[in-house]
Every structure is written in C-alpha cells, then in structure tokens.
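Below are the structure tokens for one structure; questions will follow.
Shown here: the complex without one of its protein chains, the others still in place.
The chains carry the letters A, B, C, D and E, assigned in the order they are written, with residues numbered from 1 in each.
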Amino acid sequence: MSIVVRHIDRADPATVARLGRAGVATAHEAQGRTGLMSSRMRPIQQDRAIAGTAVTISAPPGDNWMIHVAIEQLREGDIMVLAPTAPCDMGYFGDLLATSAMARGCRALVIDAGVRDTRDLRAMGFLVWSTAVSAQGTVKETLGSVNVPIVCAGAHVSPGDVILADDDGVCVVPRARADEVAAAAETRLAAEEEKRARLAAGELGLDIYGMRERLAAKGLTYV
Amino acid sequence: MSIVVRHIDRADPATVARLGRAGVATAHEAQGRTGLMSSRMRPIQQDRAIAGTAVTISAPPGDNWMIHVAIEQLREGDIMVLAPTAPCDMGYFGDLLATSAMARGCRALVIDAGVRDTRDLRAMGFLVWSTAVSAQGTVKETLGSVNVPIVCAGAHVSPGDVILADDDGVCVVPRARADEVAAAAETRLAAEEEKRARLAAGELGLDIYGMRERLAAKGLTYV
Amino acid sequence: MSIVVRHIDRADPATVARLGRAGVATAHEAQGRTGLMSSRMRPIQQDRAIAGTAVTISAPPGDNWMIHVAIEQLREGDIMVLAPTAPCDMGYFGDLLATSAMARGCRALVIDAGVRDTRDLRAMGFLVWSTAVSAQGTVKETLGSVNVPIVCAGAHVSPGDVILADDDGVCVVPRARADEVAAAAETRLAAEEEKRARLAAGELGLDIYGMRERLAAKGLTYV
Amino acid sequence: MSIVVRHIDRADPATVARLGRAGVATAHEAQGRTGLMSSRMRPIQQDRAIAGTAVTISAPPGDNWMIHVAIEQLREGDIMVLAPTAPCDMGYFGDLLATSAMARGCRALVIDAGVRDTRDLRAMGFLVWSTAVSAQGTVKETLGSVNVPIVCAGAHVSPGDVILADDDGVCVVPRARADEVAAAAETRLAAEEEKRARLAAGELGLDIYGMRERLAAKGLTYV
Amino acid sequence: MSIVVRHIDRADPATVARLGRAGVATAHEAQGRTGLMSSRMRPIQQDRAIAGTAVTISAPPGDNWMIHVAIEQLREGDIMVLAPTAPCDMGYFGDLLATSAMARGCRALVIDAGVRDTRDLRAMGFLVWSTAVSAQGTVKETLGSVNVPIVCAGAHVSPGDVILADDDGVCVVPRARADEVAAAAETRLAAEEEKRARLAAGELGLDIYGMRERLAAKGLTYV
Partner (left out) sequence: MSIVVRHIDRADPATVARLGRAGVATAHEAQGRTGLMSSRMRPIQQDRAIAGTAVTISAPPGDNWMIHVAIEQLREGDIMVLAPTAPCDMGYFGDLLATSAMARGCRALVIDAGVRDTRDLRAMGFLVWSTAVSAQGTVKETLGSVNVPIVCAGAHVSPGDVILADDDGVCVVPRARADEVAAAAETRLAAEEEKRARLAAGELGLDIYGMRERLAAKGLTYV
C-alpha cells in the first residue's frame, strides 16, 4: 500500500503564476470559498508569498523517510505538501532537506506537522508553512506514499494541484479548475482596484455597494 | 435591537496621548489591573503601539456587514473594536476595509476574530490586534450594532473609551477614568525611570525595595 | 522549604560556547534526543540564539518575588530559567527586571509563563523564550526557591546545566554530560557540512544514505 | 477599590423558576442570542440543570479569599459566579466551601477557573460549571470584590441577574429583562412542542417551515 | 454550486453491521490505519457505539439550513455527517432536528461543529459525535450541499461510505472497501480473542509475540 507515483499531471506554470499574483484570499474567494487549509497552518517567515504545483507526501507520524523519496520526484516550481497519518508536532524537516529540495527547483514546503532549523531556512529563502516548530527529530522506519491524494490541515490535495501560500495561510486550487479560478480571480482583482481608489478617496462602502436600503429594510436603526 | 449610535462622547485626545505614552503594561497597573483583554489578542505587526478612542461593533459570527456601517461613524483618532456574538475565527477585515477606515482617520482595529490581507495591512501601516488570521471570508446578511457596550476578548468596552494596544496586548481605560489613570501612569513612569537608572548601575531590587527583611520573616533560607 | 542555593557548579564556559555553536536541534540529537522543552516555549525575538548556564527559579503562580532573589545569584553567562508551581500565563518579567539582570551579566530568560514589555526587551537585546506574552502583573507575597532542580516546560533542569535556545526552541544539556554532548555535536556538524555540499550539488539523500535497498525491502512500489 | 455590596436586588424567584424550565438554549434564543458564556465553561456533572440569582465575585488569580467573603452574602436560591482578574486554572473551590455555601441555601457555582474535590461535589449534589478541574490550591493574600459587575467567560454579569446552567452551558439573563425573556421563552417552548409532535410524525421541516421556495430561489439544485 | 444528490449508493447493510461489531479501533487497523477523524471529535454520550451509512452535509459556518434539506434524504440506517466550510463551534443541531431525523430512521450525527440540547439528545437515544457543545444558535441564510464529498475533522467522506463511531472516535470506511475491511477486521477480532485468553492467563506479550530476540538485537539492556 506504499507507492510512489512518478508521473503526475501538473497545473500549467502560466496559470500557476496568474494565481500567484492573486494571492490566497482572492483565489479562495474566486473558487467559491473552498480549498483553504486550517488557520493552524502558519508561515515561519513574514511578508512572503509563493505559488507552485503540489508534490504530495503521506507520512507516518514521526517518520520523515518519505521526504527523501519525494525529493527525487521534484521539478522546478513544485511545492512539497506533507500530511502525517496521525497528528504529530515533531520536526520532520530542516536545512539539509531544504538544501536538497532547492537543488531540484523546489522552494517551499507546506506541512501539517513541525519543522526545525527555522532560522537557517529563512536565511536560505526556503519558504515554509507548518503547524508547529520543533527541534524534535524523526525516524526513518516506516513507509508512506508520494503523489497520492491527501488531506492536509483539512484541505484535500491531489498531486499537481496548485498551492498558494502567503501570510494569510494556504489555499489549494484543483488542477482541473485552475484556469477558471485564475480568470475569476483576475476579475476580482480588477474590481478591487477600482473600489480601492474610491474608498481611498473617502467614498463609503455603504454607498459604493448600495447597502443603505437593505440595512434599513432589515431594521437597522440610527439613534 | 440592531442600532447605530451616532453621537458618542469620546475621551479627550490629550488624555489619550498621555495614556499612549504610558503603554499597555503601565496603564493596566495604573488602573488597578483591570481592563486587559485576553492574551489570545495578538498584533499582526511587531514593535508598534497605538492609543485611540473606541468605536465598538457587535457583529454576528461570520458576518462583517456592520464594519461598513461603523466606518461611517469613524473620526480621526478612533480605533474600531469588534466582538462577534459567538466565537468566530473567520477573516472579517482586509485591505479594502482598511483603506476606507484610513480615509476617515482611523489607524487600527482590535477584533476578537480573524483578519486577512495581513501583508498589505502591514505595508499600509494599518495596525491590527486580532485573535486569528484567516483568509476565510464573511457574508453580509445579518445585522449587529455599532457603538453599544460590548465584551471583547474578556474586557468590557464602551464607545468612546480609550484603547491602548502594543506588543503586550490591548487594554481598555474607561473614558470617565482616563484622566485619573493617565496621572497615575505618569507617576509610575517617573518612578520607573529612577529605578531603571539604579538597577542599571547594579543596585539590587532586594535593596531598592527593602525586601530582605520581609523575605527572611517569611522563612526564606540561604544555603 | 523555600531555599536559595548560593553556590552552584556551573558548566564550563568553553563547553557552553561549543554547544552554542551547535544549536538546539543538533545538540538535542547529539544527546540522544533528550532535554527538549515543549514547543509551547517560543522566542519573543527572531533569528537570535544563546547558550548559558542555568540559574533556576521555582515560583508560585502569579508571584514574581523570587526573580528579585535570583538576580542576586546571577553571574556573567547565566540564563534564568523559571517554572511556576502551577500553570500561569501572567507577565512575571519586564524591562526593569531585565535591566537589573543585564547589570549582572545575564542576557536571557526562559520561562514557562508570561512576560511583558516585549518591545523594550527586544530593543535592549535581552532574549526571552516564554510560553505567553501578557501585560498582567504579578504579586510579591509567597516564597519559592532559587537554584533547586525544576521541571520547566516538560524538561528537567538542574542549576548550572547548559541552556541552549534559538528559533527552534530550548534544550537542556546536563552539566555532567556537557563535554560529551559538545563533542558528539561537533562530529554531527562536520558530517552535516559534508552532506550539505553534496545535497546542494544535486546528489540525492536516497543515494548518499544508501536508502534505496531498504525502501524496496520494506515494499515501496514505484508506479 | 475592594468592596462588598451587601444589599443587591435579586430577580424574582418565580421568574427565575420560569426561566429554569426553559433551559439555556431556549432562554438564550428568547433574549436575542445574548448572554451566553463561552463554551469553555463545562459542567462537572451530567444531566443536571439549575436556575438562580447571581452573587458575583471578582478575585485575583490564584486567590480564593473572596469566596469566604461571598458566602456570607448568600441567600437561598443564589448561584456564585466567579471571574478571576487574570486567566487562572487553579482549584479555587472544593467540598469544604461547598458545605458552607449549601448551609446558606446556595446550590451551584459558575467559575471561569478550576475546582477540585469534584467527586465529593457530585456526591453532595452541589452543581458546578467551570473552565478547569485542578487539585492545585490557592492562597488567601489579596483582596477582590463581591457583588460588583463582572465579565465571566465572556458574558457580563451583574449581581442579582438570573443564571441558567445546564449541559449546554451557562446563560445570563439581566434582572431587568427577566420577565420579558421568561415570557418569550414560554412562547418558544409552546411552539416547539407543537413542532416536535409534527416532526415526530414524519413531517419535514422543509414543509412545516415552508422552506422549499426560498431554497429554490437561492439556487439549490436537486440532481 | 449548491446541490443535493438524491440517489447515492450506500454500503450494504450486512457489511455495515459486520463493521459495527468490529468497532472503530479494530476497523481502523484493518484498513491500514486510514480514515480516522481527529480526536477533537468526541461523543456526547458514553459507552455507546453505532455503524451506518453517510449522508454528507457541507454547510456554511453558523448556518444549519442544509440539515433540514438533508433530513429529507435520510433512510433507515443513515448517519448524518456535517462539515462546516470554515471552523465553527456554534450549536447547529438540537432535539427538534433529532426528532425529525429519528422519524426517518437516522440515529446518529457526526459533526465538526457544535450541538445543543445534549441532555435531551441523550434521553432520546440519538447519538452524537461533535467537536463542540454550545447553546449558540445558527441562522438559515446561505446554501450548502448535501451528499457531496466532504472533509470532516480531517477525514475524507463520500456519501454512502460506512461511518463507525464509538467512545474511541469516528472512522470512515469507503464503500468500495467495506467488504474487504470487514473481512480483515473479523480476522483481527478472532486473533485478538485468542490473545486475550492467553494474556488473561498470565502469558506475556514478550513471549506470545516473540519479541525478546528483536529487543535484544536492538540493544535493550536489563540491569
């Protein structure tokens, strides 16, 4: 039951880049508010964002052997996404594994578990979103799988899906919907740009969005 | 039962400024250790502090409609304080609402719920203290109230009260007590200044505060 | 039962410095994965590390009196380690106590409780690892002990033990094992350096560590 | 600033009894979904409910002295409601204090902190809702206040207010609104009774509440 | 995007019953340690177990409208499984909805959110596994979906899958694997029965499982 899928279909890099420009919050809205990972998933760095294609890892609790296996499958632009098969806060990943992953063109990890060497990782520019930071090491005893569908921090991820991550969290856009969501996100961005200018000029959302009537109908009273 | 109070009495700006110089920890001490919000309330930025007057928002869980309503009531120097009527981690607030609030002179939000677009908010210099960060959006379906008394992260806040926020958390100083607390805080600051110089010079708190006798009386034994 | 032990045996400063160069994750590995504090223990600053000798404080919940007592026992290179006798998130420590501790050559605090004045502490360069940040002050009513063995955030600490702290957390190395662990850590560092170069050049961990055969034997299947 | 208010206006016992029959969920609905304490507030017993009038206690963290003071103020039908001035999980209350409280006609405690002797308390029939269970004892060193307004587990409580507690949690009904809320709750109970009979007979909420049209209008699609 | 799937393929009732006899822990082992929901999912009753087929509900946070829609789709032996689209602790479900569900042959709910009226639910014999208990009510404003694949408390659930729930938690067995897992579980149960008799008679696991040699080889030392 432990497998490594070597050939996966990845989302188109141009589409990934378009989604990356939209960011997590906008892309999440654009795909109908689905795909967001739990807010327990936090960045170890600040003010950085990334978009890439998922190479997924299903690993036993406290065992990081499969990360070595997964690194061989990485290509330029991939993001590793690891879900342990039981809750685990241990430090699965540090600067040596990051060095190896970067050598293959991967620049980020999303992990529903812990990482360590966080200062080195920041210095290297390798981005991490994790649910814990812990120096506690792991073993290499039990198999898992690479490039199978997983549930990571409450979101379903298939290999090749688009992963978006920034200071607001992590969002998954299924490969099949990536083009459609990118288009919807760009429409939203354009609309936001126009709204931002009007709001900055002092216009109120109450007027821009025409809310006053509906608020009154619901019974809002000014005193 | 959904109301917007348009005219509120705000604490005096000069007093607000004096309290702002004292900071959260000192002002909290100065008013008898009351008014502190829960330590779940954390800043999204570092090494920034603010003081202002509260415009309060009571909002349903997952519904940010009342923020639009509240923005119209903002004046220079106000801080929005939002408490949901049930626990909620969703992202009520992002860069568009911040743009609108800043256009009216408001520079901070205190919210017992989530925010998003945190990188943009930091870049804009809009300060936020929240209990969550989440890209998860909200709806605009149900009414709440603006400028009514609320309980936010365990502290009672009335409209017009002084809100102090820095890296240590958030503290509320009731408007009626603001002058008295500002005076007491300034007395503490002066005393601390003198203590700091003596401590930096190597004197011990045991001697400065005359603690040795009381420690011995309680039974402390040196071995 | 409240005592202050004035004469303690401290780990050798040269050994402390060697362990400091290894850092938390490597030293933790080098001593057989023991001595790590809970991952609830987090730094209030980023990208800073320290190594020192423990002066321990056992304090009642919400009472910081013993910190004043402990400061008198500090020497150059010490780190204060405080465990409350019951869980407590209150702010035991702020800039005045840090001023006093620095005057005696102490540059860090590890505390299974809260601290305040965190911005000032960062500005002063006084390092803190804590389990909470809170402006809530404490009292000076009940005795505790200084330089007795304590359990802090799940780790056993004796006075004079080596404390290592960085962005990954806090690790305790017992004084009696410090030399042996420093040597083991240095061996690990050297081995890591060589591995890092090979990984950066694109070699795979699967090959460097000779994992392929064992993975196959366990039943890993490539599809 | 430490006071004991001896004469408080209590809600009418007949109204308290009517609210007690409604229970927490129904009364909470009947007063517009306000007054509910945090879901961290849990009973130490199962399948028991109570209604009474609040005697409030504001106590320092880890100090239960004010409970002795409050007991003297208790009357038949009162419920003690204690909020610490800083978060605290220690065991403020055990079987001796319960014995004393029962001797004065009080049969329940609501506390945003810990209790101990829980087996004895259950055996005595003294009901407790708390946010922690802990054997950790407290001290009697610092004053607090009795019968002042407090914020307990996120809800505002004034002395004499109605406290409702059952397996769903704890709800506060302000004394001034007690009659109105009791009447609204009874209307809801009657309506629920009729609904329950129809639902038990197999009718669907979709039909009883006429939801099908509005669902279709919003775009719900059956496939 | 809001749909109700009316015709779903349910796992065979005989297989469901076989899995029910195995229980959560054994079935979870039998299917390779997959499908377990988070341990945050706790029963509101004790010493009760159930097995059934999933009718899934994807609902907005704080909105229980879709439960009414789902009840019409229930058949004898179904278990409702609800995942909110954002984290939410509110009370989605109480005794009236349980009355309606029971009238259609459903006897349990699994929900990654809160429930209320828990005493009534226990008295009715309606079983609930939830991540919260809260009297806080919900609204009926926004659509969701019924009988679509969902992620509930970290586990993937498709409509018609087998749901097993007991005091140890909740496990999902995909419909397509139900027969195979039931057979594997029965094999485990038989083996356990034989082991239990030997262990009760005083034989040691060290001998029954032949562990002594492997322990010695790994380096275990008796002193």
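What we mean here is this: a residue touches a chain if its C-beta (ideal position, glycine included) is under 8 Å from a C-beta of that chain, and two chains touch if they have at least 3 such contacts.
The shown structure was predicted, so the numbers you read here are calculated from the model rather than taken from an experiment.
Visitor: Considering the entire complex, write down the shown chains that touch the omitted one.
Guide: A, C, D, E
Visitor: For the chain that's not shown, point to the residue among D:Gly35, D:Pro84 or D:Gly114 touching it.
Guide: D:Gly114
Visitor: Just the residue numbers, please: which parts of chain C touch the chain that's not shown?
Guide: 1, 32-34, 36, 38-39, 85-87, 151, 154-156
Visitor: Please identify, in ascending order, the residues of chain D that touch the omitted chain?
Guide: 2-6, 65, 68-69, 71-72, 89, 91, 94-97, 99-100, 102-104, 114, 116-119, 122-123, 132-137, 140, 142-143
Visitor: Quickly run down the residues of chain E that touch the omitted chain.
Guide: The missing chain touches chain E at positions 24-25, 28-29, 33, 36, 39, 42, 46-47, 49, 166-169, 171, 192, 195-196, 199-202, 204-206, 209, 211, 215, 218-223.
FYI, only the chains that are shown with their structure count from here on.
Visitor: Under the document's definition of touching, what chains do chain D and chain E have as common neighbours?
Guide: Touching chain D and chain E alike, sorted by label: B.
Visitor: Along the graph of touching chains, what's the shortest path length in steps from chain A to chain D?
Guide: So the least number of steps between the two chains is 2.
Visitor: Which neighbours do chain A and chain B have in common?
Guide: Touching chain A and chain B alike, sorted by label: C, E.
Visitor: Is the C-beta contact count larger for A-C or for C-D?
Guide: Looking at A-C and C-D side by side, A-C shows more C-beta contacts.
Visitor: How many degrees of rotation carry the C-alpha atoms of chain B onto those of chain C, rounded to the nearest 5?
Guide: My answer is 120 degrees for the C-alpha fit.
Visitor: Round to the nearest whole Å and give the separation of the Cα centres of chain C and chain E.
Guide: 42
Visitor: Any chance you could list the residues of chain B touching two or more other chains?
Guide: 33, 36, 39, 86-87, 89, 134, 136, 142
Visitor: Let me know each pair of chains that touch one another.
Guide: Contact pairs between chains: A-B, A-C, A-E, B-C, B-D, B-E, C-D, D-E.
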